[in-house]
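What follows is a structure written as C-alpha coordinates; I'll ask about it next.
Note that one protein chain is taken out, while the other chains of the complex remain in position.
Let's look at chain A:
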Amino acid sequence: MCRFSRFLWAGAVCLLLAFSGMQVAVADEFSGLESGQFNTIANTVSALVASGNSQAGAVIDALGKRHLFYSPAGGVFIRSGSTYVDARTGQFVQNTPADLKPVRMNNYVRQVLASANAELELLSPQDAVRLKAATQMYAQHNPVMLPAINHALALEKNSRVRLKLEQASAAIVLAQPMKTGDEASRLAAVKALGSAADLEARGVLSAVAMSDHETAEVRKAAADTVSSIDLKQRLWSILQNAFYGLSYGSVLLLAATGLAITFGVMGVINMAHGELMMIGAYTTWMVQQGIRATVLWLEPVSLLVAIPVAFCVCGLLGILIERGLIRFLYGRPLETLLATWGLSLILQQAIRSIFGPTNIAVVTPAWLSGSWMLGSVDITLNRLAIFVFAFLVLAALMLIMRKTSLGLEMRAVTQNRRMAALMGIRTPRVDALAFGLGAGLAGLAGVAVSQIDNVSPNLGQSYIIDSFMVVVFGGVGNLWGTLAAAMTLGMGGKILEPTIGAVSAKISILVLVILYIQRHPRGMFPVRGRGVES
(Lines give C-alpha, C1' and ligand atoms only; values in the text may rest on other atoms or scores of the structure.)
Protein backbone atom coordinates (compact mmCIF):
# COMPACT_ATOMS: atom_id res chain seq x y z
CA MET A 1 0.00 0.00 0.00
CA CYS A 2 2.84 2.25 0.88
CA ARG A 3 4.40 1.72 -2.56
CA PHE A 4 1.09 2.33 -4.23
CA SER A 5 0.50 5.68 -2.55
CA ARG A 6 4.02 6.69 -3.40
CA PHE A 7 3.28 5.82 -6.98
CA LEU A 8 0.20 8.04 -7.00
CA TRP A 9 2.11 10.80 -5.43
CA ALA A 10 4.95 10.56 -7.90
CA GLY A 11 2.47 10.36 -10.74
CA ALA A 12 0.93 13.59 -9.59
CA VAL A 13 4.34 15.20 -9.51
CA CYS A 14 5.01 14.01 -13.01
CA LEU A 15 1.77 15.42 -14.25
CA LEU A 16 2.64 18.67 -12.61
CA LEU A 17 6.01 18.60 -14.28
CA ALA A 18 4.54 17.88 -17.63
CA PHE A 19 2.01 20.65 -17.40
CA SER A 20 4.08 23.35 -15.84
CA GLY A 21 7.17 22.67 -17.89
CA MET A 22 9.03 23.93 -14.87
CA GLN A 23 11.98 22.20 -13.43
CA VAL A 24 11.07 21.13 -9.95
CA ALA A 25 13.76 19.50 -7.96
CA VAL A 26 12.63 16.01 -7.01
CA ALA A 27 16.02 15.17 -5.75
CA ASP A 28 14.98 12.24 -3.56
CA GLU A 29 14.05 9.84 -6.35
CA PHE A 30 17.29 9.83 -8.23
CA SER A 31 19.71 10.89 -5.56
CA GLY A 32 20.20 7.33 -4.37
CA LEU A 33 22.01 6.61 -7.63
CA GLU A 34 24.68 9.09 -6.67
CA SER A 35 25.51 6.98 -3.67
CA GLY A 36 28.38 4.54 -3.58
CA GLN A 37 26.29 2.01 -1.63
CA PHE A 38 25.00 -0.98 -3.61
CA ASN A 39 21.98 -1.35 -1.36
CA THR A 40 21.00 2.26 -1.83
CA ILE A 41 21.39 2.00 -5.58
CA ALA A 42 19.27 -1.14 -5.68
CA ASN A 43 16.58 0.40 -3.52
CA THR A 44 16.58 3.50 -5.65
CA VAL A 45 16.07 1.41 -8.77
CA SER A 46 13.09 -0.38 -7.22
CA ALA A 47 11.61 2.84 -5.96
CA LEU A 48 12.13 4.55 -9.31
CA VAL A 49 10.21 1.83 -11.11
CA ALA A 50 7.44 1.84 -8.56
CA SER A 51 7.18 5.62 -8.81
CA GLY A 52 6.17 5.44 -12.46
CA ASN A 53 8.52 8.29 -13.24
CA SER A 54 8.64 8.80 -17.00
CA GLN A 55 12.43 8.77 -16.90
CA ALA A 56 12.58 5.47 -15.04
CA GLY A 57 12.74 3.37 -18.19
CA ALA A 58 15.58 5.38 -19.69
CA VAL A 59 17.56 5.28 -16.45
CA ILE A 60 17.19 1.54 -15.99
CA ASP A 61 18.03 0.91 -19.59
CA ALA A 62 21.14 3.07 -19.30
CA LEU A 63 22.18 1.36 -16.09
CA GLY A 64 21.86 -2.03 -17.72
CA LYS A 65 24.07 -0.88 -20.60
CA ARG A 66 26.47 0.85 -18.18
CA HIS A 67 25.69 4.20 -19.73
CA LEU A 68 24.61 5.76 -16.44
CA PHE A 69 27.02 8.13 -14.74
CA TYR A 70 26.92 10.29 -11.67
CA SER A 71 28.86 13.24 -10.44
CA PRO A 72 30.00 13.27 -6.80
CA ALA A 73 28.96 16.88 -6.82
CA GLY A 74 25.41 15.85 -7.61
CA GLY A 75 23.57 14.98 -10.80
CA VAL A 76 22.92 11.75 -12.71
CA PHE A 77 23.64 11.58 -16.42
CA ILE A 78 22.93 9.20 -19.26
CA ARG A 79 25.56 8.92 -21.94
CA SER A 80 24.22 8.77 -25.44
CA GLY A 81 27.03 8.63 -27.92
CA SER A 82 29.51 11.26 -26.90
CA THR A 83 26.97 13.57 -25.27
CA TYR A 84 25.14 13.40 -21.99
CA VAL A 85 21.53 13.77 -20.96
CA ASP A 86 20.33 14.67 -17.52
CA ALA A 87 18.70 11.57 -16.11
CA ARG A 88 16.21 13.54 -14.06
CA THR A 89 14.80 15.64 -16.82
CA GLY A 90 15.82 13.95 -20.01
CA GLN A 91 17.23 17.26 -21.16
CA PHE A 92 20.42 17.56 -23.11
CA VAL A 93 23.31 18.79 -20.95
CA GLN A 94 25.65 21.46 -22.25
CA ASN A 95 28.37 21.48 -19.65
CA THR A 96 28.94 18.00 -18.34
CA PRO A 97 30.80 17.86 -15.04
CA ALA A 98 34.33 16.66 -15.55
CA ASP A 99 34.46 14.09 -12.73
CA LEU A 100 31.77 11.67 -13.98
CA LYS A 101 31.82 8.17 -12.56
CA PRO A 102 29.77 5.18 -13.71
CA VAL A 103 26.97 4.23 -11.33
CA ARG A 104 28.21 1.19 -9.44
CA MET A 105 26.95 -2.31 -10.13
CA ASN A 106 27.19 -5.69 -8.53
CA ASN A 107 25.20 -8.91 -8.78
CA TYR A 108 22.59 -7.74 -6.33
CA VAL A 109 21.98 -4.55 -8.31
CA ARG A 110 21.90 -6.55 -11.52
CA GLN A 111 19.25 -8.84 -10.07
CA VAL A 112 17.12 -5.95 -8.92
CA LEU A 113 17.66 -4.33 -12.28
CA ALA A 114 16.38 -7.42 -14.09
CA SER A 115 13.21 -7.57 -12.09
CA ALA A 116 12.84 -3.80 -12.38
CA ASN A 117 13.05 -4.15 -16.13
CA ALA A 118 10.36 -6.82 -16.12
CA GLU A 119 8.26 -4.69 -13.82
CA LEU A 120 8.63 -1.75 -16.14
CA GLU A 121 7.45 -3.89 -19.01
CA LEU A 122 4.46 -4.96 -16.93
CA LEU A 123 3.55 -1.28 -16.63
CA SER A 124 4.18 -0.44 -20.27
CA PRO A 125 1.37 1.41 -22.01
CA GLN A 126 1.41 -1.14 -24.86
CA ASP A 127 -0.82 -4.21 -24.37
CA ALA A 128 1.47 -6.42 -26.42
CA VAL A 129 4.54 -5.57 -24.32
CA ARG A 130 2.66 -6.21 -21.08
CA LEU A 131 1.30 -9.49 -22.39
CA LYS A 132 4.74 -10.62 -23.42
CA ALA A 133 6.21 -9.69 -20.03
CA ALA A 134 3.39 -11.49 -18.21
CA THR A 135 3.89 -14.58 -20.37
CA GLN A 136 7.58 -14.53 -19.63
CA MET A 137 6.98 -14.28 -15.91
CA TYR A 138 4.46 -17.07 -16.13
CA ALA A 139 7.07 -19.28 -17.76
CA GLN A 140 9.78 -18.42 -15.24
CA HIS A 141 7.55 -18.33 -12.14
CA ASN A 142 10.28 -16.65 -10.13
CA PRO A 143 9.07 -15.84 -6.58
CA VAL A 144 10.96 -12.49 -6.63
CA MET A 145 8.48 -11.18 -9.16
CA LEU A 146 5.36 -11.87 -7.14
CA PRO A 147 5.00 -8.35 -5.67
CA ALA A 148 5.52 -6.77 -9.07
CA ILE A 149 2.93 -9.07 -10.63
CA ASN A 150 0.38 -8.37 -7.94
CA HIS A 151 1.07 -4.66 -8.29
CA ALA A 152 0.55 -4.84 -12.05
CA LEU A 153 -2.54 -6.96 -11.55
CA ALA A 154 -4.11 -4.22 -9.46
CA LEU A 155 -3.70 -1.78 -12.33
CA GLU A 156 -4.36 -4.02 -15.32
CA LYS A 157 -7.46 -3.32 -17.45
CA ASN A 158 -6.87 -5.57 -20.46
CA SER A 159 -8.57 -8.92 -19.82
CA ARG A 160 -6.06 -11.05 -21.72
CA VAL A 161 -3.12 -9.53 -19.85
CA ARG A 162 -5.02 -9.88 -16.58
CA LEU A 163 -5.59 -13.57 -17.23
CA LYS A 164 -1.93 -14.13 -17.97
CA LEU A 165 -0.91 -12.17 -14.86
CA GLU A 166 -3.30 -14.19 -12.71
CA GLN A 167 -1.83 -17.37 -14.11
CA ALA A 168 1.70 -16.10 -13.49
CA SER A 169 0.83 -15.18 -9.92
CA ALA A 170 -0.84 -18.56 -9.38
CA ALA A 171 2.16 -20.42 -10.77
CA ILE A 172 4.47 -18.54 -8.39
CA VAL A 173 2.21 -19.18 -5.43
CA LEU A 174 2.01 -22.88 -6.18
CA ALA A 175 5.70 -23.25 -6.93
CA GLN A 176 6.45 -22.01 -3.41
CA PRO A 177 6.16 -24.45 -0.53
CA MET A 178 2.86 -24.40 1.30
CA LYS A 179 2.58 -22.50 4.54
CA THR A 180 -0.07 -23.22 7.14
CA GLY A 181 -3.34 -21.46 6.61
CA ASP A 182 -3.04 -20.46 2.97
CA GLU A 183 -5.12 -23.35 1.70
CA ALA A 184 -7.79 -21.06 0.27
CA SER A 185 -5.30 -19.01 -1.70
CA ARG A 186 -3.67 -22.18 -3.04
CA LEU A 187 -7.01 -23.58 -4.12
CA ALA A 188 -7.69 -20.33 -5.93
CA ALA A 189 -4.27 -20.55 -7.53
CA VAL A 190 -4.94 -24.10 -8.73
CA LYS A 191 -8.15 -22.86 -10.30
CA ALA A 192 -6.41 -19.92 -11.95
CA LEU A 193 -3.65 -22.11 -13.29
CA GLY A 194 -6.20 -24.56 -14.69
CA SER A 195 -7.28 -21.87 -17.11
CA ALA A 196 -3.82 -21.88 -18.66
CA ALA A 197 -4.06 -25.56 -19.62
CA ASP A 198 -0.57 -25.81 -21.06
CA LEU A 199 2.42 -27.97 -20.25
CA GLU A 200 3.86 -25.32 -17.91
CA ALA A 201 0.72 -25.33 -15.78
CA ARG A 202 0.59 -29.11 -15.94
CA GLY A 203 4.13 -29.34 -14.61
CA VAL A 204 3.47 -27.07 -11.64
CA LEU A 205 0.15 -28.69 -10.86
CA SER A 206 1.36 -32.24 -11.04
CA ALA A 207 4.17 -31.32 -8.63
CA VAL A 208 1.52 -29.95 -6.27
CA ALA A 209 -0.60 -33.07 -6.68
CA MET A 210 2.37 -35.27 -5.74
CA SER A 211 3.62 -33.11 -2.89
CA ASP A 212 3.41 -34.36 0.71
CA HIS A 213 3.28 -30.85 2.11
CA GLU A 214 -0.08 -29.94 0.64
CA THR A 215 -3.45 -30.61 2.24
CA ALA A 216 -5.53 -33.38 0.75
CA GLU A 217 -7.99 -30.93 -0.72
CA VAL A 218 -5.35 -28.96 -2.60
CA ARG A 219 -3.78 -32.16 -3.84
CA LYS A 220 -7.08 -33.41 -5.14
CA ALA A 221 -7.93 -30.12 -6.82
CA ALA A 222 -4.51 -30.12 -8.49
CA ALA A 223 -4.86 -33.72 -9.65
CA ASP A 224 -8.30 -33.02 -11.10
CA THR A 225 -6.99 -29.99 -12.90
CA VAL A 226 -4.07 -31.98 -14.30
CA SER A 227 -6.39 -34.56 -15.79
CA SER A 228 -8.65 -31.88 -17.25
CA ILE A 229 -5.56 -30.23 -18.76
CA ASP A 230 -4.55 -33.57 -20.25
CA LEU A 231 -7.96 -33.94 -21.81
CA LYS A 232 -7.83 -30.44 -23.25
CA GLN A 233 -4.33 -31.06 -24.60
CA ARG A 234 -5.53 -34.21 -26.31
CA LEU A 235 -8.46 -32.40 -27.88
CA TRP A 236 -6.18 -29.64 -29.08
CA SER A 237 -3.75 -32.12 -30.56
CA ILE A 238 -6.61 -33.81 -32.40
CA LEU A 239 -7.58 -30.43 -33.82
CA GLN A 240 -3.97 -29.76 -34.75
CA ASN A 241 -3.76 -33.09 -36.54
CA ALA A 242 -7.08 -32.43 -38.21
CA PHE A 243 -5.57 -29.25 -39.58
CA TYR A 244 -2.52 -31.12 -40.89
CA GLY A 245 -4.90 -33.68 -42.34
CA LEU A 246 -6.84 -30.91 -44.03
CA SER A 247 -3.76 -29.62 -45.80
CA TYR A 248 -2.58 -33.12 -46.72
CA GLY A 249 -6.08 -33.85 -47.96
CA SER A 250 -5.92 -30.68 -50.06
CA VAL A 251 -2.74 -31.87 -51.75
CA LEU A 252 -4.34 -35.26 -52.34
CA LEU A 253 -7.37 -33.47 -53.74
CA LEU A 254 -5.21 -31.52 -56.17
CA ALA A 255 -3.35 -34.66 -57.19
CA ALA A 256 -6.45 -36.83 -57.46
CA THR A 257 -8.68 -34.47 -59.45
CA GLY A 258 -6.22 -34.68 -62.32
CA LEU A 259 -6.15 -38.46 -62.11
CA ALA A 260 -9.92 -38.59 -61.83
CA ILE A 261 -10.37 -36.49 -64.96
CA THR A 262 -8.06 -38.58 -67.10
CA PHE A 263 -9.53 -41.80 -65.80
CA GLY A 264 -13.09 -40.53 -66.04
CA VAL A 265 -12.84 -39.28 -69.58
CA MET A 266 -10.42 -41.69 -71.15
CA GLY A 267 -10.26 -44.68 -68.84
CA VAL A 268 -6.54 -44.09 -68.51
CA ILE A 269 -4.77 -44.61 -65.22
CA ASN A 270 -1.78 -42.35 -65.47
CA MET A 271 1.03 -43.78 -63.39
CA ALA A 272 3.22 -40.82 -64.40
CA HIS A 273 0.88 -38.42 -62.63
CA GLY A 274 3.14 -38.24 -59.60
CA GLU A 275 6.05 -37.35 -61.86
CA LEU A 276 4.00 -34.55 -63.41
CA MET A 277 3.52 -33.24 -59.86
CA MET A 278 7.25 -33.46 -59.39
CA ILE A 279 7.79 -31.49 -62.60
CA GLY A 280 5.34 -28.89 -61.29
CA ALA A 281 7.44 -28.57 -58.14
CA TYR A 282 10.68 -28.30 -60.13
CA THR A 283 9.04 -25.68 -62.37
CA THR A 284 8.24 -23.67 -59.25
CA TRP A 285 11.89 -23.84 -58.28
CA MET A 286 13.05 -22.79 -61.74
CA VAL A 287 10.63 -19.88 -61.80
CA GLN A 288 11.96 -18.75 -58.42
CA GLN A 289 15.55 -19.04 -59.57
CA GLY A 290 14.77 -17.26 -62.84
CA ILE A 291 13.04 -14.39 -61.10
CA ARG A 292 15.84 -14.07 -58.59
CA ALA A 293 18.35 -13.81 -61.44
CA THR A 294 16.43 -11.30 -63.56
CA VAL A 295 13.47 -9.32 -62.18
CA LEU A 296 14.22 -9.06 -58.52
CA TRP A 297 11.15 -7.00 -57.60
CA LEU A 298 8.94 -9.92 -58.59
CA GLU A 299 10.56 -12.19 -56.04
CA PRO A 300 7.88 -11.99 -53.32
CA VAL A 301 5.21 -13.14 -55.78
CA SER A 302 7.31 -15.73 -57.58
CA LEU A 303 5.04 -18.44 -56.23
CA LEU A 304 2.03 -16.79 -57.84
CA VAL A 305 3.94 -16.57 -61.12
CA ALA A 306 4.82 -20.24 -60.81
CA ILE A 307 1.18 -21.31 -60.66
CA PRO A 308 0.23 -20.55 -64.28
CA VAL A 309 3.70 -21.52 -65.50
CA ALA A 310 3.53 -24.93 -63.84
CA PHE A 311 0.02 -25.44 -65.18
CA CYS A 312 1.12 -24.64 -68.72
CA VAL A 313 4.36 -26.64 -68.60
CA CYS A 314 2.65 -29.75 -67.24
CA GLY A 315 -0.43 -29.26 -69.39
CA LEU A 316 1.63 -29.08 -72.58
CA LEU A 317 3.68 -32.04 -71.48
CA GLY A 318 0.42 -33.88 -70.85
CA ILE A 319 -0.89 -33.13 -74.35
CA LEU A 320 2.45 -34.31 -75.72
CA ILE A 321 2.20 -37.56 -73.74
CA GLU A 322 -1.35 -38.13 -74.89
CA ARG A 323 -0.54 -37.54 -78.56
CA GLY A 324 2.72 -39.43 -78.47
CA LEU A 325 1.85 -42.39 -76.30
CA ILE A 326 -1.58 -42.76 -74.76
CA ARG A 327 -3.60 -42.53 -77.94
CA PHE A 328 -2.05 -45.71 -79.26
CA LEU A 329 -3.26 -47.60 -76.23
CA TYR A 330 -6.93 -46.69 -75.96
CA GLY A 331 -9.19 -49.44 -74.76
CA ARG A 332 -6.31 -51.21 -73.05
CA PRO A 333 -6.30 -49.60 -69.60
CA LEU A 334 -3.91 -52.14 -68.15
CA GLU A 335 -1.37 -51.52 -70.89
CA THR A 336 -1.62 -47.76 -70.44
CA LEU A 337 -0.91 -48.33 -66.80
CA LEU A 338 2.33 -50.12 -67.69
CA ALA A 339 3.32 -47.63 -70.36
CA THR A 340 2.79 -44.64 -68.10
CA TRP A 341 4.74 -46.43 -65.38
CA GLY A 342 7.61 -46.72 -67.83
CA LEU A 343 7.22 -43.06 -68.62
CA SER A 344 7.33 -42.21 -64.94
CA LEU A 345 10.66 -44.06 -64.56
CA ILE A 346 12.10 -42.11 -67.49
CA LEU A 347 10.87 -38.77 -66.15
CA GLN A 348 12.26 -39.54 -62.69
CA GLN A 349 15.65 -40.43 -64.07
CA ALA A 350 15.63 -37.39 -66.36
CA ILE A 351 15.01 -35.07 -63.42
CA ARG A 352 17.70 -36.88 -61.48
CA SER A 353 20.16 -36.45 -64.33
CA ILE A 354 19.38 -32.76 -64.79
CA PHE A 355 18.92 -31.54 -61.23
CA GLY A 356 20.78 -34.18 -59.22
CA PRO A 357 19.35 -36.73 -56.84
CA THR A 358 19.16 -34.53 -53.75
CA ASN A 359 16.40 -32.29 -52.46
CA ILE A 360 16.18 -28.79 -53.90
CA ALA A 361 15.13 -25.84 -51.77
CA VAL A 362 11.92 -24.19 -52.93
CA VAL A 363 11.56 -20.94 -51.00
CA THR A 364 8.42 -20.24 -49.03
CA PRO A 365 7.74 -16.51 -49.45
CA ALA A 366 7.71 -14.38 -46.31
CA TRP A 367 3.98 -13.75 -46.58
CA LEU A 368 3.35 -17.49 -46.33
CA SER A 369 5.80 -18.27 -43.54
CA GLY A 370 3.90 -17.09 -40.50
CA SER A 371 1.34 -18.86 -38.41
CA TRP A 372 -1.68 -18.03 -36.28
CA MET A 373 -2.45 -19.56 -32.96
CA LEU A 374 -6.06 -20.58 -32.75
CA GLY A 375 -6.26 -21.67 -29.13
CA SER A 376 -3.44 -24.18 -28.99
CA VAL A 377 -3.68 -25.00 -32.69
CA ASP A 378 -0.83 -23.71 -34.79
CA ILE A 379 -2.37 -22.65 -38.10
CA THR A 380 0.61 -22.31 -40.41
CA LEU A 381 -0.11 -19.99 -43.29
CA ASN A 382 1.44 -22.18 -45.97
CA ARG A 383 -0.83 -25.07 -45.09
CA LEU A 384 -3.83 -22.78 -44.89
CA ALA A 385 -2.93 -21.36 -48.30
CA ILE A 386 -2.77 -24.85 -49.81
CA PHE A 387 -6.22 -25.55 -48.43
CA VAL A 388 -7.63 -22.36 -49.94
CA PHE A 389 -5.76 -22.95 -53.19
CA ALA A 390 -7.11 -26.49 -53.54
CA PHE A 391 -10.65 -25.24 -53.13
CA LEU A 392 -10.16 -22.43 -55.62
CA VAL A 393 -8.81 -24.94 -58.12
CA LEU A 394 -11.71 -27.30 -57.46
CA ALA A 395 -14.19 -24.44 -57.91
CA ALA A 396 -12.51 -23.39 -61.15
CA LEU A 397 -12.60 -26.97 -62.36
CA MET A 398 -16.29 -27.27 -61.55
CA LEU A 399 -16.91 -24.11 -63.55
CA ILE A 400 -14.93 -25.51 -66.47
CA MET A 401 -16.85 -28.76 -66.35
CA ARG A 402 -20.23 -27.07 -66.07
CA LYS A 403 -19.96 -23.87 -68.04
CA THR A 404 -17.52 -24.34 -70.88
CA SER A 405 -17.99 -26.24 -74.09
CA LEU A 406 -14.86 -28.24 -73.30
CA GLY A 407 -16.43 -29.32 -70.02
CA LEU A 408 -19.64 -30.26 -71.77
CA GLU A 409 -17.74 -32.30 -74.34
CA MET A 410 -15.66 -33.98 -71.65
CA ARG A 411 -18.74 -34.99 -69.74
CA ALA A 412 -20.34 -36.25 -72.92
CA VAL A 413 -17.28 -38.37 -73.75
CA THR A 414 -17.20 -39.69 -70.19
CA GLN A 415 -20.79 -40.81 -70.35
CA ASN A 416 -20.81 -42.37 -73.77
CA ARG A 417 -17.82 -42.02 -76.00
CA ARG A 418 -19.37 -43.46 -79.15
CA MET A 419 -22.54 -41.48 -78.85
CA ALA A 420 -20.55 -38.33 -78.27
CA ALA A 421 -18.47 -39.04 -81.35
CA LEU A 422 -21.62 -39.59 -83.39
CA MET A 423 -22.96 -36.26 -82.19
CA GLY A 424 -19.99 -34.58 -83.79
CA ILE A 425 -17.67 -34.18 -80.82
CA ARG A 426 -14.08 -34.60 -81.88
CA THR A 427 -13.16 -37.14 -79.24
CA PRO A 428 -9.41 -37.20 -80.00
CA ARG A 429 -9.26 -33.46 -79.34
CA VAL A 430 -11.27 -33.86 -76.15
CA ASP A 431 -8.94 -36.65 -75.07
CA ALA A 432 -5.85 -34.54 -75.65
CA LEU A 433 -7.30 -31.54 -73.85
CA ALA A 434 -8.62 -33.64 -70.97
CA PHE A 435 -5.22 -35.25 -70.52
CA GLY A 436 -3.60 -31.83 -70.72
CA LEU A 437 -6.01 -30.52 -68.09
CA GLY A 438 -5.31 -33.47 -65.82
CA ALA A 439 -1.56 -33.00 -66.23
CA GLY A 440 -1.89 -29.26 -65.62
CA LEU A 441 -3.71 -30.02 -62.37
CA ALA A 442 -0.82 -32.27 -61.41
CA GLY A 443 1.47 -29.28 -62.02
CA LEU A 444 -0.66 -27.16 -59.68
CA ALA A 445 -0.46 -29.91 -57.07
CA GLY A 446 3.31 -29.80 -57.52
CA VAL A 447 3.39 -26.07 -56.75
CA ALA A 448 1.39 -26.74 -53.59
CA VAL A 449 3.53 -29.69 -52.51
CA SER A 450 6.70 -27.67 -52.94
CA GLN A 451 5.56 -25.56 -49.99
CA ILE A 452 5.14 -28.37 -47.46
CA ASP A 453 7.30 -31.26 -48.57
CA ASN A 454 10.77 -32.11 -49.82
CA VAL A 455 11.21 -31.59 -53.53
CA SER A 456 13.29 -34.45 -54.92
CA PRO A 457 13.06 -36.87 -57.85
CA ASN A 458 11.15 -39.27 -55.57
CA LEU A 459 8.38 -36.78 -54.86
CA GLY A 460 5.88 -38.36 -57.21
CA GLN A 461 6.30 -41.84 -55.79
CA SER A 462 5.30 -40.75 -52.32
CA TYR A 463 1.96 -39.36 -53.45
CA ILE A 464 0.91 -41.68 -56.23
CA ILE A 465 -0.48 -44.54 -54.15
CA ASP A 466 -2.46 -42.22 -51.91
CA SER A 467 -3.82 -40.36 -54.92
CA PHE A 468 -4.93 -43.62 -56.48
CA MET A 469 -6.64 -44.63 -53.30
CA VAL A 470 -8.50 -41.32 -53.36
CA VAL A 471 -9.65 -41.86 -56.93
CA VAL A 472 -10.72 -45.43 -56.26
CA PHE A 473 -12.31 -44.57 -52.92
CA GLY A 474 -14.19 -41.56 -54.23
CA GLY A 475 -15.48 -43.09 -57.41
CA VAL A 476 -14.09 -42.22 -60.76
CA GLY A 477 -15.19 -39.21 -62.73
CA ASN A 478 -16.93 -37.49 -59.87
CA LEU A 479 -15.34 -34.40 -58.42
CA TRP A 480 -17.47 -34.44 -55.27
CA GLY A 481 -16.44 -38.00 -54.65
CA THR A 482 -12.83 -37.04 -55.11
CA LEU A 483 -13.24 -34.18 -52.65
CA ALA A 484 -14.90 -36.37 -50.03
CA ALA A 485 -12.35 -39.14 -50.47
CA ALA A 486 -9.32 -36.82 -50.35
CA MET A 487 -10.50 -35.18 -47.16
CA THR A 488 -11.49 -38.48 -45.55
CA LEU A 489 -8.16 -40.10 -46.30
CA GLY A 490 -6.09 -37.02 -45.47
CA MET A 491 -7.81 -36.27 -42.18
CA GLY A 492 -8.52 -39.85 -41.20
CA GLY A 493 -4.85 -40.75 -41.37
CA LYS A 494 -3.65 -37.72 -39.46
CA ILE A 495 -6.29 -38.03 -36.74
CA LEU A 496 -5.50 -41.71 -36.20
CA GLU A 497 -1.78 -40.94 -36.06
CA PRO A 498 -1.43 -39.83 -32.40
CA THR A 499 -3.29 -42.85 -31.06
CA ILE A 500 -1.80 -45.67 -33.11
CA GLY A 501 1.30 -44.17 -34.73
CA ALA A 502 1.98 -42.85 -38.21
CA VAL A 503 2.69 -46.14 -39.93
CA SER A 504 -0.18 -48.03 -38.38
CA ALA A 505 -2.49 -45.15 -39.26
CA LYS A 506 -1.41 -45.36 -42.88
CA ILE A 507 -1.79 -49.13 -42.94
CA SER A 508 -5.24 -49.04 -41.35
CA ILE A 509 -6.40 -46.41 -43.82
CA LEU A 510 -5.19 -48.52 -46.74
CA VAL A 511 -6.81 -51.64 -45.32
CA LEU A 512 -10.07 -49.79 -44.63
CA VAL A 513 -10.16 -48.50 -48.20
CA ILE A 514 -9.43 -51.98 -49.54
CA LEU A 515 -12.29 -53.33 -47.43
CA TYR A 516 -14.55 -50.49 -48.50
CA ILE A 517 -13.92 -51.24 -52.14
CA GLN A 518 -15.04 -54.80 -51.53
CA ARG A 519 -18.44 -53.46 -50.54
CA HIS A 520 -18.56 -50.66 -53.08
CA PRO A 521 -16.38 -51.62 -56.01
CA ARG A 522 -17.08 -48.34 -57.79
CA GLY A 523 -16.23 -46.08 -54.88
CA MET A 524 -18.33 -43.76 -52.77
CA PHE A 525 -19.96 -41.90 -55.64
CA PRO A 526 -20.10 -44.27 -58.57
CA VAL A 527 -20.96 -42.95 -62.01
CA ARG A 528 -24.30 -44.36 -62.99
CA GLY A 529 -25.78 -44.79 -66.39
CA ARG A 530 -25.91 -46.91 -69.44
CA GLY A 531 -22.55 -45.79 -70.75
CA VAL A 532 -20.63 -47.12 -67.80
CA GLU A 533 -18.59 -50.10 -68.84
CA SER A 534 -18.97 -53.15 -66.69
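Here is the rule we use: contacts are C-beta pairs under 8 Å (C-beta built on N, C-alpha and C of every residue); 3 or more make two chains touch, one makes a residue touch a chain; residues count from 1.
Just so we're on the same page, contacts and distances are computed from a predicted model.
K.L.:
Which protein name, taken from UniProt, belongs to the chain you can't see among "Urea ABC transporter permease subunit UrtC", "Cytochrome bd ubiquinol oxidase subunit I", "Acyl carrier protein" or "Molybdopterin-dependent oxidoreductase"?
P.N.:
"Urea ABC transporter permease subunit UrtC"
K.L.:
Which of these, A:58, A:238, A:495 or A:517, touches the one chain of the complex that we don't see?
P.N.:
A:517
K.L.:
Per the definition of touch given earlier, which of A:190, A:218, A:343 or A:496 contacts the omitted chain?
P.N.:
That would be A:343, which touches the missing chain.
K.L.:
Pick out which of A:235, A:423 or A:465 touches the chain that's been left out of the picture.
P.N.:
A:465
K.L.:
Can you work out which residue in A:98, A:296, A:422 or A:503 touches the chain that's missing from view?
P.N.:
Per the contact definition at the top, the residue touching the missing chain is A:503.
K.L.:
List every residue of chain A that touches the chain not included in the displayed model.
P.N.:
Chain A touches the missing chain through residues 263, 269, 325, 328-329, 331-339, 341-346, 348-350, 352-353, 461, 465, 468-469, 472, 503-504, 506-507, 510-511, 513-515, 517-519, 521, 534.
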